[in-house]
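Take a look at the following structure, please.
A single protein chain has been removed from this complex, and every other one stays in its place.
All chains are identified by letter, namely A and B, in their written order; residue positions are counted from 1 within each chain.
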Amino acid sequence: MNNVSAVKENVQISVKKKSQIADIWKRLCRNKTAVLGLVIVILLVLVGILSPIIFDYETQVIKTDYSNTLQPPSAAHPFGTDELGRDILIRTLYATSTSLSIGVVTVIVALAIGLVLGSAAGYFGGKVDMIIMRIMDIFLAIPGTLLAICIVASLGNSIINLVIAQAVAATPKFARVVRGAVMTVRDSEYVEAARAIGAKDATIIFHDVLPNSLAPIIVQTTLEVASVILSIAGLSFIGLGIPAPMPEWGAMLSASRAYIRDYSYMCMFPGLAIMITILSLNLLGDGLRDALDPRLR
Amino acid sequence: MSEDIKKDLTAEIRDLVVEFRTDYGVVQALNGLELEIERGKTLGLVGETGAGKTTTGLSLLRLIPNPPGVIVSGSIKLDGKDILSMSDKEMQAIRGKTVAMIFQDPMTSLDPVMTVEQQIAEVIKLHEEGGQAEALKRAREMLELVGIPGSRGGEYPHQFSGGMKQRVVIAMALACNPELLIADEPTTALDVTIQAQVLEMMKGLREKYNTSMLMITHDLGIVAEICDKVSVIYAGRVIEHGTLEDIFKNTRHPYTEGLFNSLPNLEDRQAELKPIKGLMPDPSNLPKGCAFCPRCDYAMDICETQKPGRTYRNDTHYVECHLYNKDNIHEGKVKSR
Partner (left out) sequence: MSTQPLLDVRNLKKYFSTPKGMLHAVDDVTFTIEKGKTLGVVGESGCGKSTTGRAILRLLEPTSGQVLFEGQDVVKLSKEEMRRKRTEMQIIFQDPFSSLNPRKTISQIIADPLKINKIITDPAKQMERVRELMEIVGLADRLINTYPHELDGGRRQRIGIARALALNPKFIVCDEPVSALDVSIQAQILNLMKELQKKMGLTYMFITHDLSVVNHFSDDIAVMYLGKLIEKAPSEELFANPTHPYTQALLSAIPIPSLDNRRERILLKGEITSPIEPPAACRFANRCPHATDRCRGEEPQLKEIKPGHFVSCFLSE
């Protein structure tokens, strides 16, 4: 390594080190946009958890009120009302819970499968790698939206099918990231050391390889949640997502298309909600990538 | 010392204090470093990791990364001129021309996407008159000088072996005939037979151009091979300095003695190695008195509380240690190897 960075590294090694987690937290906090992202994400999660508790689904979220349709923002309805007289603010907030929960569930499923496939491919290499990755490539080659449309169109428009569709599209991405991370770590000397003391492959993968490959996987998880939410909004926009009358930002956007000229507030708020959610998740993901990278190489 | 008016010094560092201000604390990298490099001579800077050798080298080029590094106080003079007061532009003119540096790892010192002659020519064009053609011609001459056929100039770094890459780096450093060459562990990454070739070559070039050299190393064998004078650095200060004869045959400081004792003796293979106990002190938390005191076999009470001053044995040899004063320094309490 060149000497300037050697000096810096020696300086770092020579100073007392706290735990790695504390280090990472500090780095993350130094990144203002990442902190902003984190704060917003936490707020969103809170909204997502509290909305179903605070707002009564039957009376406040889906009840139509024809006497109150298309009202502009006012004290009673801060975001106005939609074409069926429902309060846009309440629906927008409620939709947070829908989007976030589907996003998280999908990612957990895709991560679990991706971890297994990716570690196997990355660790064993050779034929195993080839077979797994070629199958993943097939799925990656199909545009995510198209794949989701096909699955939903054939299996029906329900939340479970939506999750399946999204998970199928997301799994190859995780498998790829995990594979890459595993391959980086696989040739480390401590993995060789584990083999030298008699560890079996499975043990090595779980105890030595994966714990050290976490960084890119964590980043991918954050970004993938954002991606799934956006994708669902898109599907809902074309009518293949969350079935009505459940509030969903994309569906709300779609419904507002007809009224966009005179009642622009109808699309503004769901649109803003999507934007803020995706942006904050991406900011957080990027921030995590920077904070994690040099430490957990 | 009244002698310095008579010395022709290429580089002079007086009382240099350099700190690295990090989140975890302030690292005292250099604590009042003093260094003198005479024209045409080679000074060896010997110490272990963390002693401040590389920081010293970088200071001479004013390349300390800032942040987190800060030159707190002291003076650095190159060819009599104070470089700490120079502007960035003036420093750029000096780097590569008056003073050049060779780093340890030739792989990262060379740009992988430029041919070797282009890299040498780049240095020449930056500091000297003449166009591309002339610079390339001169670059090829430099390659020949370091033992690489000029016809290989059009090749890329990855096509050369480690030893040859280091020669290219040396050619680049010497291209503008600098007054001072700083070599930071230039042969540590090389095989021992290649190291011998490179050192031999450096000696030859030094003779030819009368270049002054600062050889930063931890290897006392290399010091014996190529240096005229030696400064032993520990925790950011030079704790012993002298000619080869002074340091090798009249070792005074316990740390220097410890370094020699840690080396396996080629003559007597059964002799047990006598390592220095303990570790280098934490530079963000240096001991109050003498920095070496916690590890020193000869430590006295005063060593814990007071930093030792300089004691001279003769015109060239001094040591910073409470064991000595001007009366007993000639005897040398420290045992010879």
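The definition used in the following text is that a contact is a pair of C-beta atoms (placed from the backbone, for glycine too) under 8 Å apart; a residue touches a chain by one contact, two chains touch by 3 or more.
Please read these numbers as outputs of a predicted model, since none were measured by experiment.
*Asks:* Check the whole complex and report which displayed chains the hidden chain contacts.
*Replies:* A, B
*Asks:* Tell me which of B:Met91, B:Met114 or B:Leu244 is the one touching the absent chain.
*Replies:* Per the contact definition at the top, the residue touching the missing chain is B:Leu244.
*Asks:* Would you mind spotting which of B:Asp191, B:Glu207 or B:Glu304 touches the chain that isn't drawn?
*Replies:* Considering all chains, including the one not shown, the answer is B:Asp191.
*Asks:* Please identify which residue in B:Pro67, B:Gly80 or B:Pro264 touches the non-displayed chain.
*Replies:* Selected residue, touching the omitted chain: B:Pro264.
*Asks:* Go through chain B and note every residue touching the omitted chain.
*Replies:* Contact residues on chain B toward the absent chain are 48-49, 161-164, 191-197, 199-200, 218-225, 244-245, 248-249, 258-267, 269, 272-277, 279-280.
*Asks:* List every residue of chain A that touches the chain not included in the displayed model.
*Replies:* Its contact residues with the unshown chain are 13, 17, 19-20, 188-190, 192-200, 203, 207-208, 211-212, 296.
In this text, only the chains that are shown with their structure count from here on.
*Asks:* Please report how many Å separate the Cα centroid of chain A from that of chain B, as a whole number.
*Replies:* Chain centres of chain A and chain B, defined by C-alpha means, are spaced 52 Å apart.
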